[in-house]
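One protein chain omitted, others in place.
Coming up: chain A.
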Amino acid sequence: MTRIDAKFADLKAEGKKAFVAYVMAGDPDYDTSLELVKGLPGAGVDVIELGVPFTDPMADGETIQLAGQRALAGGMTLDRTLSIARTFRENDNTTPIVLMGYYNPIYSRGVDKFLVQAKEAGIDGLIIVDLPPEEDEELCIPAQKAGLNFIRLATPTTDDKRLPKVLQNTSGFVYYVSITGITGAGEAQPADVAPEVARIKAQTDLPVIVGFGIKTPEASQGIAAVADGCVVGSAIVAELAKGKPVNEVLAFVKTLSDGAHRA
């Protein structure tokens, strides 16, 4: 049982929805980023998604692209990303951390070496956008063997015929992408999302968490109400990009998590 499995079991027992927050590792610099990550559980975040900066984030909108560029310009690396997790773990051994990003930095490191390092740093799961089930033997299967969850994205284009393939080697939770599009664009609609979540839940016992296009406490509540929880990323990253201090960003995160937890 990973920290992710344990967290969702606890939430279920309490009858609570999950609130997942995404932040970019190293944005705008290492120290600020670490401070923000450390504050997330106190702001009601159940699962932390830690973005791994990449030069070519093809599935991300401008907000997260720019966050990645700021991080890279500040000297962020895969090692330093893992170091944020490792430092966080010194004081928190229960909040799950999921690394989210693209395959090349991991492939460049070497999959086996990376998995050992990620596990040692206290990472619990991976969301790698450019690894569909067709490429499972690359990282998904080795990661599961190493005891990390591999969380797959299901999307509006994933039809019923394809869904079993997407769910097959997924663990931890299923991340449903509410819109066809990139992060930070559009607006997730509970009425559209609800039947899609039901469609996925008919084929899996895993929690279904919905992300993309959720920007406000109201949206957080509305979407969490029709799923097992929701993810907010760009809206949080955008607050940080405005130059707001960490405590103000965390106050905003608290309004989002309160929304989800009210659902």
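In the analysis below, a residue touches a chain if its C-beta (ideal position, glycine included) is under 8 Å from a C-beta of that chain, and two chains touch if they have at least 3 such contacts; residues count from 1.
As a working rule, contacts and distances are computed from a predicted model.
Visitor: Of the options "Heme chaperone HemW", "Glutaredoxin", "Tryptophan synthase beta chain" or "4Fe-4S ferredoxin", which is the UniProt protein name for the chain that has been left out of view?
Guide: "Tryptophan synthase beta chain"
Visitor: Which one touches the absent chain: A:16, A:38, A:86 or A:109?
Guide: Of the listed residues, the one touching the omitted chain is A:109.
Visitor: Determine which one of A:4, A:84, A:115 or A:166 touches the chain that has been left out.
Guide: A:166
Visitor: Per the definition of touch given earlier, which of A:6, A:58 or A:198 contacts the omitted chain?
Guide: Here the residue in touch with the unshown chain is A:58.
Visitor: From the listed residues A:153, A:241 or A:260, report the one that touches the chain absent from this view.
Guide: A:153
Visitor: Using the document's contact rule, name the residues of chain A that touch the chain not shown here.
Guide: That gives, for chain A, the contact residues 54-59, 61-62, 65, 69, 72, 77-78, 102-109, 129-135, 152-159, 162, 166, 177, 180-182, 185.
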